[in-house]
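To start, the structure under review is shown below, and the notes come after it.
Missing here: one protein chain of the complex. Every other protein chain is in place.
The chains carry the letters A, B and C, assigned in the order they are written, with residues numbered from 1 in each.
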């Protein structure tokens, strides 16, 4: 189903528009509409993450030293425990010691945060972050 | 000097526009133009704070226990040391123990961050934050 | 009532500790304990802001052009409407056109966010921010 495109006007002080044009050209936007749409989509996704029961997609990134005793097992166990949430993982050897593990999680906001807390607090994980993105549904 | 208003069109999927309209109505915006302008101004101000030499306005908020020995003196000394940056302060007694001090700082980004570090790291300051806003110049 | 000081040990790789020492010295901390306490207090305050019903202190900063017709009246009306929350305000003339208004708000998280939304979305406000700090209660 093709979505219908609509068009609306935005009024703005010419100096503000000029500064916006400069910035989005530095940021490589092809045109104003695309940049405005991105600002709006960001604004929407941020709000969605405030609703505890909403289904979202989160990406957990963990940097750790694979020499830490028992760490790989703990991380694997945790991922199995939450297997209904973890939809994919990627593993990278950054150097001899350091690994990067990226987990894509799909689930309600509250559950994503619980998994994140459990993984990040694991001993041996040096740096853990949750990136909050969207399922894309309802965000044309 | 009255600034000139210009108008430009933004094209968008109708569902995205509908979701934007719902959100900005919850956020009490009178119309789309005002909301889009706010998103754009935020985007510009965020970028400005990345330029170390740019003049900005920052607001430092400090919560502290005024019973901490020597703290009031240290804070006053620091503020005098940076008197060319501190353009105004406000002091509030939150309860018997806790004070809130709000300092408005005008200066280049790098200097504002130095003052902030010095104040926040002072012993007895429980919580310190820097709010990064703008001089308003060039942001119509 | 004087609070009781306790002491606990933290074990750490010596290189991590060295890097921490370098950073906190650049940030002007007098010693590790003060820096660790600040990290912990920040962590606690961040969590508190997730509880909708908890009483917190927020600082709203608004930059606006005082020439905007009706703006000053609207802002005053809004502040009176929420007079039980607004515990203090400061007003600064940044230049001929631009004003900075700083409002200190005490109330539950949800209400602080409502007031913030209403003020920031007002036409003529160029830049608005909420700084989330603490009443200081329970944060020694």
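One rule holds in what follows: a residue touches a chain if its C-beta (ideal position, glycine included) is under 8 Å from a C-beta of that chain, and two chains touch if they have at least 3 such contacts.
Here the structure is a predicted model, which means the values were calculated and not measured.
Every shown chain touched by the omitted chain in the complete complex is listed here: A, C.
The chain omitted from view is touched by exactly one of A:45, A:72 or A:108, namely A:45.
Checked against the full complex, the one of A:22, A:76 or A:133 touching the unshown chain is A:133. Mapped onto chain C, contacts with the missing chain fall at residues 3-17, 19-20, 23, 32-33, 36-37, 39-41, 43-44, 47, 138-140. Remark: the residues of chain A touching the chain excluded from display are 24, 26-30, 34-35, 38, 41-42, 45, 57, 59, 61, 63-65, 87-88, 90, 92, 94-95, 97-100, 102, 104, 106, 117-118, 120-121, 123, 125-129, 131-137, 139-140.
Note that only the chains that are shown with their structure count from here on.
The touch graph of the protein chains shown is a line.
Here the CA centre of chain A is 26 Å from the CA centre of chain C.
Mean C-alpha position of chain B lies 10 Å from that of chain C.
In chain C, no residue touches two or more other chains.
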